[in-house]
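With one protein chain withheld, the remaining protein chains of the complex are depicted in position.
Let's look at subunit A:
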Amino acid sequence: MSLQRHKNDEVRLVLEQAARPVVPSDLLVRATERGARQMRRRRALRRVWWVIGTLVVIAFLVWASIVHPWQAPPADFTPPVEGF
């Protein structure tokens, strides 16, 4: 266990002592632009879903007000008349 820990410490040291890259000056601008684009795209997509949902609801209301699906359909033929 302690051998493993010793090895771990040594590798951690290797990682920490590795040459550090220099942060390029345009990193912030690149990330911000890409993030803003992502945000705009997501917002547009959400808007499209809302429009589709609203249209579906309106279509359903119109259909229901014309067809009245909650009413029983009229009988197709009158019952036979007997004993008249």
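Following the convention adopted for this analysis, contacts are C-beta pairs under 8 Å (C-beta built on N, C-alpha and C of every residue); 3 or more make two chains touch, one makes a residue touch a chain; residues count from 1.
Keep this in mind: contacts and distances are computed from a predicted model.
Student: Identify the UniProt protein name of the omitted chain, choosing among "DNA-directed RNA polymerase sigma-70 factor", "Histidine kinase", "Phenylacetate-CoA oxygenase subunit PaaJ" or "ABC transporter permease".
Tutor: From the choices "DNA-directed RNA polymerase sigma-70 factor", "Histidine kinase", "Phenylacetate-CoA oxygenase subunit PaaJ" or "ABC transporter permease", the unshown chain carries the UniProt name "DNA-directed RNA polymerase sigma-70 factor".
Student: Could you please point out the subunit A residues that touch the chain left off the display?
Tutor: Here the touching residues of subunit A are 4, 7-8, 10-12, 14-16, 18-24, 27-28, 30-39, 42.
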